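With one protein chain withheld, the remaining protein chains of the complex are depicted in position.
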Amino acid sequence: MSQAFTKAMARNIFYGGSVFFMLLFLALTFDTHTAWPQRDNHENLTEQVAHGKRLWEENNCIGCHTLLGEGAYFAPELGNAFKRLGGADGIKGFIASRPKDGIPGRRSMPQFNFSEDDLNAIAAFLKYVSEMNTASWPPNIQG
Amino acid sequence: MTAEAAIQQQRRGLAVPRFPPGDLAIWIFILAELLVFALFFAAYAFTRMQHIALFDRYQAMLNRDAALINTLALLTASYFVMRGVVAAREGQGRLCARWTWAAVGMGALFLVVKSSEYAHHLHAGINLSTNTFYMFYLSLTFFHFLHVILGMVILVAVALKAGRGGYTPEEHTGVETGASYWHMVDLVWLVLFPLVYVMK
Amino acid sequence: MNTSFPTRGLIRPCTLVYALLIGLTCVTWMIGRSGVGGPGVSLLVLGFALLKGHLIGDWFMGLRDVRGIWRWVVAIWLLVPGGLIALAFLLSFRG
Partner (left out) sequence: MQYKSQAVAKPYFIAAIGLFVGQILFGLIIGMQYVVGDFLFPEIPFNVARMVHTNLLIVWLLFGFMGAAYYLVPEESERELVSPGLAILMFWVFLIAGALTVLGYLLVPYSGLAEMTGNSVLPTMGREFLEQPTITKAGIVVVALAFLYNVGLTILKGRKTVVSLVLLIGLAGLAVLFLFSFYNPDNLAKDKFYWWWVVHLWVEGVWELILGSILAFVLIKTTGVDREVIEKWLYVIIAMTLITGIIGTGHHYYWIGTPDYWQWWGSIFSALEPIPFFMMTVFAFNMVNRRRRNHPNKAAVLWALGTAVMAFLGAGVWGFLHTLAPVNYYTHGSQITAAHGHMAFYGAYVMIVLTMISYAMPMLRGRSAANSEASQVLEMWSFWLMTVSMVFITLFLTGAGILQTYLQRYSSDPLPFMVVQEKISLFYWMREVAGLMFLIGLVVYVASFFVGSRQPEATAVVEGSAA
């Protein structure tokens, strides 16, 4: 009985193991798709929310903020901003009131000159996000 | 001769081997798999501590008879596999192939029984998100289920090669490699069965 | 060549091991069927499982004939999660 550690077997384990875990990952992905309807708040995914998401993307908000913990860590988490800022009016008011040249010495959000429609869409998007089932993350209202 | 080959030759001369049977590469894989299962088992036990009533209630709804059949099937398969290794060692390739095919048959029995259990759960609308117990039960058993399939694929490859006379008493590492992996699949189930189906 | 598996004789030792594994499995199953629980029973069942695992490692995987750390690799694997499981169950009975 000879002890062996062969390249051929190492190769088999690489290919076999990778395929095995890829298939497992696909199986879990499939299950995730079936579980989403219960938690992704898709029933509130309106045209307006989709428009808000587009505005979120096309102004690179993720370049400063986090959304559900992902993004830059320069500015507050926005997954629960709808609740923290007291609803749509709080959000719209905050965005609209940013000074054009920033606040001296402080981190400042740019003035994006959004229309009323755009502001409503952004608020709707953040409301939709805040109602997703995120396993009760963030831990508290401060995000 | 490279230094490594010299060492290997030296090892062969020793009566007691330093390494387990089969290719060392499969043992690295086996260790990784065992580690994953160990973490899953510990996670099950400690999560159960916080949900004892829930776990006991749903554990009682599992089909222990099916689990018994499955345990016996896996143990028998392991026994067959081991007999196949002995046959290969004695240079009886055809016999080795027969034992290994028999083990594959036992693996298939496991798959059939386990699938019927899954069909039952599916019919009852149970999935990974139903509750914490089913999350663990389905995760653990399904992860193991996939290992049975992988083990069978390996055994089929071994059986085919053995049937072709591809192993000799001197060189049958492939049989031992496949056997070691299969025994690992069996080993994991031996802990899984009491933990998930019986202990409360 | 490994000669630890006798090929002659009435019953191979490994066949006896197999019979023992089957026996222990049936006992575990009967305990499960009877519906009894509690610390003693649970740990007994767990002990059976660890013993079975050790038999698999020793006789089927052939670790009995290996020296060094690999001799104990399955035993260690059984004891660590086995110990954690035992701990979790003991704690849950206390609380």
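For reference, chains read A, B and C in written order, and residue numbers begin at 1 within each chain.
Here is the rule we go by: a contact is a pair of C-beta atoms (placed from the backbone, for glycine too) under 8 Å apart; a residue touches a chain by one contact, two chains touch by 3 or more.
Everything quoted here is computed from the prediction, not taken from an experiment.
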Chains in view that touch the one left out, judged over the entire complex: A, B
On chain B, the omitted chain is touched by residues 2, 4, 25, 28-29, 32, 35-36, 39-40, 43, 128-129, 135-136, 139
Absent chain, residues of chain A that touch it: 5-7, 10-11, 13-14, 17-18, 21-22, 24-25, 28-29, 31-32, 35-36, 39-42, 45, 49-50, 53-54, 56-64, 66-77, 100-108, 110, 112, 128-129, 132-135, 137-143
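Here is the rule we go by: only the chains that are shown with their structure count from here on.
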Roughly how many whole angstrom separate the Cα centroids of chain A and chain B? 40
Computed distance of Cα centres, chain C from chain A, in Å: 47
Residue list for chain A, restricted to those that touch at least two other chains: 1
Chain B: which residues touch two or more other chains? 17-19, 21, 89, 176
Complex contact set, residues of chain B against chain A: 8, 11-12, 17-19, 21, 23-26, 28-29, 89, 127-129, 142-143, 146, 150, 170-171, 173, 176-177
Chain B residues touching chain C in their complex are 16-21, 27, 31, 34, 37-38, 41-42, 44-46, 48-49, 52, 56, 60, 64-65, 67-68, 71-72, 75-76, 78-79, 81-83, 85-86, 89-90, 169, 176, 179-180, 183-184, 186-187, 190-191, 193-195, 197-200
Interface residues, chain A side, partner chain B - complex: 1-6, 9-10, 12-13, 16-17, 20, 23-24, 27, 31, 34-35, 38
